[in-house]
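Shown below is the structure under consideration.
Missing here is one protein chain; the remaining ones are kept as they sit in the complex.
After this line comes subunit A, so read on.
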Amino acid sequence: MDYLHDINAFLPGVIVALAGLVTITIDAYKNDHGSIYGLTVFSLLAGLILSVMDMFGPVGEAFTGMITYGGVSAFGSSVVLFGALFCVLISREYLSAIDHEYGEVYSLLLIATAGMLGLVSANNLIMIFIGIETMSICLYVLAGIIKGQKIGAEASLKYFLLGAFSTGFLLYGMALLYGATGSLYLTEIAEGASSDLLFIAGAALLLVGFFFKVSAVPFHMWTPDVYQGTPTTITAYMATASKSAAFVALLIVLSKMIPAETANWAGVIEVIAILTMVMGNLIAIVQDNIKRMLAYSSIAHAGYLLVGLAAGTPEGYSAVLFYLFAYTIMNIGAFGVVAYYERQQGLDFTDINNYVGLGFKKPLMGVLLSFFLFSLVGIPPFVGFVGKYLIFAAAINAGYIALAVILALASAASVYYYLRPMVYMYFKDPHKDVPLVRSGIVFRSTLVVLAALTLYFGIAFGDLHNLLSSFYTADWVTHLVGQ
């Protein structure tokens, strides 16, 4: 085995994992958050650059077929690293403002990211399981770092218990699939696929595990409570990086391992997608807490993504990948602005009613929040529109007219709750004079960069979309002929 080649193929993961271990060591010897933070940012940036370069490189397998590199895996790694990098950039100021900046937070974020990188490049059920577990266990801890508050402890405990429960489903599904086909490699399972009970039951249980991780209805119960109790920038990390990783893994499993003709999962995904879109949007409408609103909105977005998966065509898959990237940019931005307001003293700024008149007090933050919310709605010049359009088109072309119509109606309903904070910010008078602390330069410029990216990829989306379609079709052909 050529170890150098293998390590090179998983280099972003290796760098991030090593940085995680080094930060633990630094934290043990000197309590210096500055160098830990610098190392974290540097390693994530290095990993991001490497995996973006990997997107244009060759496709192949490494570590005896455990992982793949290039193509979808490289894009998944880039999205995960992008999400992690921007969450870390906005985390430092927020965490020190709420007095919970610990060195361990960065090492846990790095190790969770390494797990996600393993997950998005997985080519074997063992890798998928270990990737999901590494990611989840770090997130269980991160959910509970504000342990002085009941809601933080509740978030952590609930996430842990329900997560452990769903892991049981996932693992049982994998065991049954192994029993049915005698292999753990995704492509070999696809060759041994049959429509006997063992295989179908295994695939169903595996999907239940995944639906929990991507918070699809009816496995979404944990999402609002966990998102609410977790420190906001960590919530952004959960909602973007971890969800993207789980979705890319689900996409890999569906496209590579379970051929649609034997397992016929399109119907299942269709029903779950409809439920998720309708429930997510409906419940989001009545939320007064902005973090819970964003949690239900992330459930609704999982529904849109599932529409692309239900389409089951290369076009649908590339649309899902594009949407994941779009979703990552705009959601980190939205959570970032919420984090800025939330750390202000005096009022509870997670309550939408307290957003009255804020838009004129700090014009930059108001404009930024409007950018991200418009993008989440899917209004044309922003990236959210392109993502939704691609998924819509893929569903229509694959013949899922009903799904596409429900997607359009659900996004129309979402306008209400996305625009509500903006109405409060700009069209109502402030009822109390609360001084707003100025945000730091890193925090502000990170959000500005994100806003610029929503606009840039909303207008110049062609190159990225072509790239995604090109390597997806190449991937698709090689996997159809059986590798």
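To be clear about the criterion, contacts are C-beta pairs under 8 Å (C-beta built on N, C-alpha and C of every residue); 3 or more make two chains touch, one makes a residue touch a chain; residues count from 1.
The rule is simple: contacts and distances are computed from a predicted model.
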item	value
Undisplayed chain, where the name is taken from the UniProt record, one of "NADH-quinone oxidoreductase subunit J", "Phosphoribosylformylglycinamidine synthase subunit PurQ", "Small redox-active disulfide protein 2" or "Spore germination protein (Amino acid permease)"	"NADH-quinone oxidoreductase subunit J"
Hidden partner chain, touching residue among A:26, A:127 or A:358	A:127
Identified contact with the non-displayed chain, of A:69, A:94 or A:140	A:140
Identified contact with the non-displayed chain, of A:81, A:112, A:207 or A:248	A:112
Chain not shown, touching residues in subunit A	1, 6, 10, 17, 20-21, 24, 63-64, 66-67, 99-100, 102, 104-105, 107-108, 111-112, 114-115, 118, 124, 126-127, 130-131, 133-134, 137-138, 140-142, 144-151, 156
